[in-house]
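What follows is a single structure, and I will ask about it in a moment.
Some chains have been omitted; the remaining ones sit where they do in the full complex.
Letters A and B mark the chains as written, and numbering starts fresh at 1 in each.
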C-alpha cells in the first residue's frame, strides 16, 4: 500500500470517527452542515468533522454534557452565531442537559456577557424547545 | 421601620447572601475585587456581589461546577478578560473541576474560538495551576 493511499485511508478514518461522534451529538443537524458545504468548501466540512469531532470532541477527558456547557457559553459570548447555537442547543438536549439547565446557563451568561447576548441566545433556545415540544420551561 | 430603612436592609441582605456565595466559590479573590473597587465604584462591587452572586449564581437550577464550565467558555470567547479568567480558573478548581477537565475545556474552546483565544486562556490556567502546585497536568 503506497504512502498516499495510506494518507487517504487515515483521512477517511478520522472523518468517519468524527461523523460517528457528530451524529450521536447533533443528530441530523451535523449531516445537514456537511451537505450544505459540499459545493462550496468540502474541505471545511471535512475539518469540522475530522478535527472538531473526530480529534477533539471524541477525547474522553471531558464529558459530552460538559463540552456542551462550555460551547453554550462560547457561542453566546461570540455573538452572531445563532445557526451554531441552534445546532448546539439541540445537541445539549441530546446529551442530557435539561431545558431548565440550558435556560439557566443562558441566564448565567447575562452576568458575564450582558443582557443582549443572553437574550439572543435565549430566543434561539425558545425556537429549539418549541420545535421539540418542550415549552413552557418549568422550574425543576 | 421606615420604607428607606427597609430598602437598606434588603440591599444589605442581598449583598450578604452574595458575599457568602462569592467567598465559597472564589475564596479570597472575591474580597480582593470588592476591596479594589472601594474608592472608585463601590456600587459596581455591590452589584457584582448582590446581583451576580446573590441573585444569579446562588440559584439552584444549575450546579456551581456547571456554571464554571459555562463561564470558562464565555471568558475565553470574550477575550481580554485574563484577570477574570484567573479568578474563575481558581473558582473552577474550588468547585470540583479537575486540572484535566479545565485544560480540556480550553482545548475544546479552540474549535469554536480559534487557537489565539484558547492559547491566551491556557496560559492563564498555567499561572493558576503553577501557584497551586498542580503542574504538570497529567492525563486522568
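By definition in this document, a residue touches a chain if its C-beta (ideal position, glycine included) is under 8 Å from a C-beta of that chain, and two chains touch if they have at least 3 such contacts.
Remember, predicted model here, so these are calculated numbers, not experimental data.
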### Given 2 visible subunits, total identical subunits the whole complex contains
6
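Keep this in mind: only the chains that are shown with their structure count from here on.
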### Message
Using Cα averages as centroids, what's the distance between subunit A and subunit B in whole Å?
### Response
24
### subunit B to subunit A touching residues, read off their complex
51-52, 56-57, 59-62, 66-67, 69-78, 84, 100-101, 103-105, 107-113, 139-140
